[in-house]
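All protein chains but one are shown at their positions in the complex.
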Amino acid sequence: MQAALGGYRTRWMELSALLLAGVIVCLAFALLRDAQNGTVRPSMMVPIVLYVLAAFGTSLLLGRLLPGADQLIFPLVTVLGGVGLVEITRLSPQLGDRQLLWLVVGDAVLLATAVWPRNVNWLRLYKYTWAFIGFALIALTIVHGSDIGNTGYRRWIGFGGVYLQPVEFLKIFMVIFFAAYLDEKRELLAGGRLVLGRLRLPPFQYLIPLLVMWGLSLLLLIRQNDLGSALLFLGIFLAMLYVGTSRGIYPIIGLALFIFGSVASYFLFSHVRLRTDVWLDPWKYAAGGYQIIQGLFALAAGGIGGQGLGQGVPYYIPVASTDFIWDALGEELGLAGLVALVVVYVMLIFRGLDIAVMARDGFQKLLAAGLVSVFAVQTIVIIGGNTRLIPLTGVPLPFLSYGGSSIVANFVIVGLLLKVSQTVRRSAWTAAEEQATGSREGS
Amino acid sequence: MNTNIRRLANVFLIIFLLVTIDLVYWQVIDAGSLNSHAENPRALITADHVLRGRIFDRNGMLLVGRRIYKSGFVQPFYTDPSLAQTLGYDSVNFGKTGLESSLNSYLSGQTGTSWKQTFNSWIHRPVRGDDVYLTIDERIQQAVVNALNNPTSLMLANSPNFSNLPVAVVVSDPRNGQVLAMVSKPYFDPTCLGSPDGAIESRCEQSIAGQPNGPFVNRVLNGLYAPGSTFKMVTLSAALDSGVKSLSDQFNGTAASGPIYVEGHQFGPTGNNLPAGVTSVDLLHAFMYSDNIVFAQVGLSLGAGRFLAYAHRFGLDQNIPFDLPVSVSHIRNPGQLFDRVALASSAFGQGDDHVTPMQMLLVGEAIADHGTSPKPVLIKAIKTPAGTTVRGDSSGPLFSPISPSTSAQVVHAMSEVVNGGSGYYAQIPGVQVAGKTGTAEAGPGGPHAWFVAFAPAQDPRVAVAIIVEHGGEGAYVAAPLAQEILSAALPLVH
Partner (left out) sequence: MSVDVALFLGRILFLVLLYLFLLWVVLSLGRDLRARSASPEEAAPGELVVVEPAETGLQPDDAFPLMAETFLGRSSDNTIELPDATVSGRHSRLVHGKKGWLVQDLGSTNGTYVNGRRVKSQASLKYGDILSLGGVSMKLVR
């Protein structure tokens, strides 16, 4: 079963998982079409079939590009993307078509990341470069960007009809920077002492470059009024500090910074104040609270079993495809469906962190942990906002929300994770599996 | 670093568990209140297409039916306008009232549903609500309407404007409290209030609201009036039950005809209601002729404490449990001092008492039913579209103000009221009717005409309470009405 054509290894586990995932998302799409039209004709199923074929193609190509990489992550991502595609199509067929395009582009980006850079460790050599490219892109959007999402701020750059949000990529650049920096300075941060007169403190001075870069990012985000992303950066910073230093003091300070920052921003920014007030009592603020109230109505309408795809009325939620896809899914799939999606996200995070644990060098560990944290914190923040656990932020839900930049950036994350997983210590189980399926060479 | 990574994984896991718990809260625990929230647009969409349950009388006659439009919109239509306030209406713009409101969850199929109904809601088939069977007997209801529309010459002689006067009539079975008929005039036809066309609905509401005397009010349950002499039923029961007086106690001279003076206030001679030439009466005859002077003294003999206590035991100042809201009847205005003048006046029903006709019906039923009034009941059964009963009638005793022996004495007194007293015009050949008239001072417009009765006196099957607003004398206007109604009802109740 093992074809030795120039290092190709068929990713059987991934392909079988994709088969089941494909059936699931095709079934969902078919149910949507049936509910909308009373019948299902093959011509209606084209988008989802294209999506599934793209996924299979990607897996087949990965057998050549990253044969040893993890085989569970991509099927999980495919399920998410597929379910998101179904619901977005339900909300708006035009957006659905565009989402399909972005998902296929995402698959291509995944393959591209598998090819370049050849060695993940090469990235660490240019950490400052990446950071400044990220800053430059944001600066470019401030000066020359457009506001296609009607947020009141220019957060997109357009090239020939295609619009991207640089902040999604800045996150990745920052993670690379943090990972490289923390790995280099690990011993210094763990040991050593800063002596201020008679005080002996942990060596904060080594954190300064990190804080500067992080602070710069925050400033840019605040300038853009993208406070949701600022919140994300805080979370990622905290998580990576925790993982990267063996001293508990750093994350504690980070947490203190977070609390201080949140309280300060409540008083400084009317935008934050409005969002927080609406969160505390949405019924009092008819205009500002309308979105979250409709979102909660949608969740309640879903109950345990959901209204059925295409059979609820989630379109009452304004801007559902980007901000509130979670609640829209909640109305149509119910608690049963949402819990399943939560499990998918948890599986992705756990698998990603598994890869971080199995990674052999510090940079790769931090990189993997950081990338997973981006993914996890983003998911938590947006689901929390949708369920009134925290105030609403304008952050997209990975793979489920509509949004080209988010999808492409998340596929880059997946690609990097797969690359790291290619070179990890392989488990004895997979080694035994290889032995069982391997062609016997030698005596 | 690995341990930290593992710990980070656990942190994320815990956060996601919290998120899941929050989801359970919104989608299961609090879902009910969110789904029926006023601002939830889903409620309207689903409500329009529910095959709302129908309402029938006890014999299966349709009272509220369904008109199903092609668009899927379901409109209720009403066959008997005289039950308008009881049945209520279901309007998108004007809300729900009456039984359409209090039984909404059954009629709209939200509660009391069978498995088949629940399954239908899962697969998005139109939900069918449960059907409600009332204790109302439409034949008796129509008899009341007929009696109101065909006043006798005696009634017209004493109340020429009778056909325009607001009236409240409630008929019940005193053995089990089931309400057999309930009319609050003026009434209206609520059908146009459920119209899918908003313009028609608004015009409808305006034309009904524009009618004089407030047709939306259910006077039986929510009209508060001075009870007049009907309250002597309570005073007499209290006096006999506590042993303060007996039916043979004598009242002579001014004690019978007045005037008497209570703390400077004069009672009588108006209001003694004695026939010409009668100067002394026993308590029984004072009750038969409805002598206010005698009863003022009876009240004083009882004392405020006992009097108020018995009033309370008959149900005043208490909530009366019913399938529709009943206003609370009062003996006195809150906060006001209940002095001897107030006591004396209340004893013959002209103090600050305000009672509902339903309350007076309960008083009559207590006397009729050996000292215990039954809980009033309007719903006989609620059934699913398939016919399974999900709720039966919930009869049972309510108040037990007096002992059976006292009630027997009062029954005797009330029978004598009809045989030889002010209730003369309520007599039915072959049946002993027991009753009490009332003529309650009601300011300009004339007094309210009351009559509370039950028959047959010894084994009552039907009880009735009537008030004609500004109708004049109870004896000449309300008693004849009771006679017609009881005559029609008795053969129909077994």
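So that you can tell them apart, the chains are marked A and B in the order they are listed, and the count of residues begins at 1 in each.
By our rule, contacts are C-beta pairs under 8 Å (C-beta built on N, C-alpha and C of every residue); 3 or more make two chains touch, one makes a residue touch a chain.
Note that the structure is a prediction, hence the values are computed from the model and not measured.
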Sole contact to the chain not displayed, among A:93, A:305 or A:318: A:305
Residue of A:52, A:65 or A:79 in touch with the missing chain, whole complex considered: A:79
Contact set of chain A toward the excluded chain (per top definition): 4, 7, 13, 17, 20-21, 23-24, 27-28, 30-31, 34-35, 38-39, 72, 75-76, 79, 305-306, 308-309, 311, 333, 336-337, 340, 343-344, 347, 350-351, 354, 358, 425-432, 434-436, 438, 440-443
Chain not shown, touching residues in chain B: 122-125
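To be clear about the criterion, only the chains that are shown with their structure count from here on.
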Intercentroid distance (Cα basis), chain B paired with chain A, Å: 65
Of all residues in chain A, those that touch chain B in their complex: 239, 242-244, 246, 293, 296-297, 299-305, 307-308, 311, 313, 316, 330, 334-335, 338-339, 342, 345-346, 349-350, 353, 356-357, 362, 365-366, 369, 373, 376, 380, 383-384, 387-389
Chain B residues within the chain A interface of the complex: 1-2, 4-9, 12-13, 15-16, 18-20, 22-24, 26-28, 30-32, 34-35, 37, 39-42, 45, 122, 124
